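Take a look at the structure set out below.
Taken from a larger complex, these chains appear in their original positions, while the remainder are omitted.
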Amino acid sequence: MKLDFHKERVLAVVAHPDDAELLCAGTLARAKEDGAAIGICVLCRGDKGQPDPPLENLADVRRQEMTAAADLLGAELLLGEFSDGELADSPEARLKLTELYREFQPTLVLAHWREDYHADHRAASALAEAVSWFSASAGWKTASPPLQEPPVVWWMDTVEMIGFQPHFFVNVSRFVELKQQMLACHTSQLRRGSESDFSPLDELLERQCRNRGAQSGVTAAEAFRTHSAWKRQRAW
Amino acid sequence: MKLDFHKERVLAVVAHPDDAELLCAGTLARAKEDGAAIGICVLCRGDKGQPDPPLENLADVRRQEMTAAADLLGAELLLGEFSDGELADSPEARLKLTELYREFQPTLVLAHWREDYHADHRAASALAEAVSWFSASAGWKTASPPLQEPPVVWWMDTVEMIGFQPHFFVNVSRFVELKQQMLACHTSQLRRGSESDFSPLDELLERQCRNRGAQSGVTAAEAFRTHSAWKRQRAW
Amino acid sequence: MKLDFHKERVLAVVAHPDDAELLCAGTLARAKEDGAAIGICVLCRGDKGQPDPPLENLADVRRQEMTAAADLLGAELLLGEFSDGELADSPEARLKLTELYREFQPTLVLAHWREDYHADHRAASALAEAVSWFSASAGWKTASPPLQEPPVVWWMDTVEMIGFQPHFFVNVSRFVELKQQMLACHTSQLRRGSESDFSPLDELLERQCRNRGAQSGVTAAEAFRTHSAWKRQRAW
């Protein structure tokens, strides 16, 4: 059994610069291989994830890091430029993300699960979902014209797989190394591995995709749920 | 088995001008027949639901449309006058809706389900629920005095019945035509039936009440859930 | 708001002789007042609920106790005559209960919740549900002809309200004393109040209906869930 992403335009909407690596980069690689267009929309600048000693221009550093990672994957990078810890599902944020959706024209949006561990992830989840409707509504005016129809929405796994009951798994066994290489681009964050409030990210990434693989009969996998809402689910 | 709405004051709190037609108009008609007072509180102006070509004074047109529909039903119409797509559970919105509740004095509020498909529906849901408490609290000062006690809250079905597990059904078999006539008042929206992001509303209305009927042994029905919260549920 | 049981035939299907008192006797009294026919079907003989010192003819004693209780309520009593602790959803048990349904001709069955605390309650739940279909099926031959259509099924509260999320509450404020009088008929069980594995039943009854009342704005209530299955739910 295989999901075929041919002709799709897949946009991952994540809160922070290194979230896609952990939760959906393998699926994006799979989609690209099938001929889909892929993009990563990072909503926050990552400006509060300071290593010790702190970096003066952290937001700049992280933009370079995520650009390098997206290049490895061959994904278009879209930036929300919101401040860490202040992301909210506000009219302004909706308008900004609406324009980003209209620029990329996604047919499928990968969004954080609504009960993920971090308030920014949950705000990103609400925002990605709200805009999946508004971006196709002619009543919302932005620089670009509205989408032809709302994109489908899939919810991504949570960090450490906590409290997330997958609907299905995508086999990413051939892309574990790519996920690790992308993560390695985020040097500012990998330096934080010894902080008590921060798991070593590379171990976490390895553990999570191996476990999701063990649960679904393959070497490595990423887990998703479909979104049960009108116009945001499409039969396969 | 029959639910008797005698002596109730039933207020449907909906996000947009044509939501009550789809989700609860039959139940309001049933309640009116039993001698209940009925009202529809429409929170948004409907100002972003533009047909093509657009109408200059869309908000005015939609106010006339919903007034005509409410007249057909014999329901009092209350207006929130918020902008489409910007509804939020804010202190200001709470205060405004508190006053509307106090004017109508509902004993039963019909509210959108918290996981319905549209961000405005979800905001309307949160707002209707929050105000079900505040409207009966003397500490909240508005023009009118507080309610004697918080109204009961029922959650209405979702559009296309997606992700909604009903607690019970109300038999609206004798009111399908009335629902359709009310919907026919919304001429600005029916013109949008050919848009790719918009199902023909009349077909959707027919399909939904017929299916809810098939699930509950009658010709047509509307589905609801009770709200499990202190002072918002009352034994029958 | 009031549920009207007029013209219904309500049958409570319980595992043991004193379960109806605790979980649904007030609702049966309400239904009777509305003109409904009411019945209690007790599946087990109660032959393992021995007080200390034990009664020789316990099953006989309990039959007299439950007859007295049903008489107080004015309910028809139907007996399954199964042994305590051995109730199972078997073909034989289905056939026996099918005939009992066909004798009483229920339009509404009150059944134990599928996750209640006692294995017999769970077997009674499965059995009452299975037979709600088979009793109306011409392919199942018993002494009496099949029902015209399957009865509606409601799930009753659990003992101590554990793990049960009510869909709605029935106001039984005027019937608390009747429930207590019915319970008082079960003298063999009330003698067990001091056993460590057995709460005093009269306190339990009082606590449960008072609490369900406090949750639903009345003096005393009984809580139920509708059964979401084809032909077993009917719009009100």
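Going in written order, the chains are labelled A, B and C, and every chain counts its residues from 1.
The rule is simple: contacts are C-beta pairs under 8 Å (C-beta built on N, C-alpha and C of every residue); 3 or more make two chains touch, one makes a residue touch a chain.
It should be emphasised that the depicted structure is a prediction, and the values quoted were computed from it without experimental measurement.
Here 3 copies of the chain are placed, and the complete complex recorded in this file has 6 of them.
Everything that follows uses one rule, which is that only the chains that are shown with their structure count from here on.
Judged by the touch criterion defined above, the protein chains link up one after another in an open path, with no loop closing it.
The rotation relating chain B to chain C, fitted on Cα atoms, comes to 180°, given as a multiple of 5. The most centrally placed chain, judged by C-alpha centroids, is B. Averaged Cα coordinates give chain A a centre that lies 52 Å from the centre of chain C. The geometric centre of chain A is 35 Å away from that of chain B, both derived from CA atoms. Residue positions of chain A touching 2 or more other chains: none. Put simply, chain C touches chain B in their complex at residues 1-6, 8, 108, 149, 152, 165-172, 212-213, 215-218, 221, 225-226, 228, 230-231, 233-236. Residues 89, 91, 94, 129-130, 133-134, 136-140, 146-150, 228-233 of chain A are the ones touching chain B in the complex. On chain B, the positions that touch chain A within their shared complex are 47-50, 52, 84-86, 88, 115-119, 158-160, 162-163, 195-197.
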